[in-house]
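Apart from one protein chain that is not included, each protein chain of the complex appears where it belongs.
For subunit A:
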């Protein structure tokens, strides 16, 4: 979708959520297939200056400090150039304060020289509570403050912020009117968007406008065991088995226990997820995009049958499970594309339970846990297990809850031999047991 590589540049005082935004944006762009990498100048500074002593380093009159910081920024920009021009990256996120017009000018010159587009993301926030929360959540864990008490760390950090405040030149509507940027104010209460020039910038803006930091949890689980599951067949649209129905009941109890505020429930449009949700006795929404991956000509087959009728296809799939598309069906890559609106809506929502399918759950999980396209198709998503994802600091905490109802295992690991000439035995090596 994008031709020129894009350099996203964060702007803002410390503790304004720049790294949070950088990491989240990077995760999202990678998930939708845009190779993206973030470059945190703070990391470069920690490399350079093995030991952090105090906020004094950041004082504007600390000449040596200024020199080192400048060098770190240059070093990071060099790596950016390497990533975008040589390594095939599409988007680089340059995560630093970049609070002066001077620094931003340097970056823009660099981008122009290398043929990159620049998009600024500025975060402005004056709410002391939000800032304090920030500091507690992410700064105290920071390597800079490993050897201090919390109070000392907070105090030092506040002083650090002050060092930047005097020279801070926020993006200006008039002076910076030719630049492409989004200014995020008060954690998303307000946005100022200027000169969005292409598709990727418009997607980035849409994404940034949909995320929030209100605490919440996302629950992911599969439908209860289905009749086809028991028979070892993939796809299809069968109903729940006896054990599957039991799981649905247990799920209801589990949700009652958890006492989740304003929980929304989403299912696909296939019988097995709908039947699972029906047992919960509360309203739910059906999304066609949550339907299981379409296995095309292999629908409702057992792996043994696929090996018998389509041994070549079976081998090709094992060679590149993410990109492989079933004849007349879909690939994991196709799934990611059709799940993108689901992800966008999950970002907007608060507490949600998504009752879906194995391949779907793998894709969603890969988004939240930042898994690569290699890992994605092999993520373990067993039946009758609920995953509770809670965003925390820069990532996601995962709790796995097995609801104690037995089921078949539907997980098929990558076999050792993926050669198209392999024997049937080798091909079926990792097929899980079934009736």
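Keep in mind that, in the parts below, a residue touches a chain if its C-beta (ideal position, glycine included) is under 8 Å from a C-beta of that chain, and two chains touch if they have at least 3 such contacts; residues count from 1.
The rule we apply is simple: contacts and distances are computed from a predicted model.
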{"item": "Record-based protein name (UniProt) of the chain missing from this complex, from \"Vacuolar protein sorting-associated protein 26A\", \"N-terminal acetyltransferase A complex auxiliary subunit NAA15\", \"Polyglutamylase complex subunit TTLL1\" or \"6-phosphofructo-2-kinase/fructose-2,6-bisphosphatase 2\"", "value": "\"6-phosphofructo-2-kinase/fructose-2,6-bisphosphatase 2\""}
{"item": "Chain not shown: contacting residue from A:284, A:314, A:332 or A:368", "value": "A:284"}
{"item": "From A:36, A:275 or A:358, residue that would touch the chain that is not displayed", "value": "A:275"}
{"item": "Omitted-chain contact residue, chosen from A:341, A:404 or A:432", "value": "A:341"}
{"item": "In subunit A, positions touching the absent partner", "value": "1, 32-33, 173, 177, 189-196, 199, 202, 205-206, 209-210, 237, 256, 261-264, 266, 269-271, 274-275, 277-278, 281-290, 334, 337-338, 340-342, 345, 348-350"}
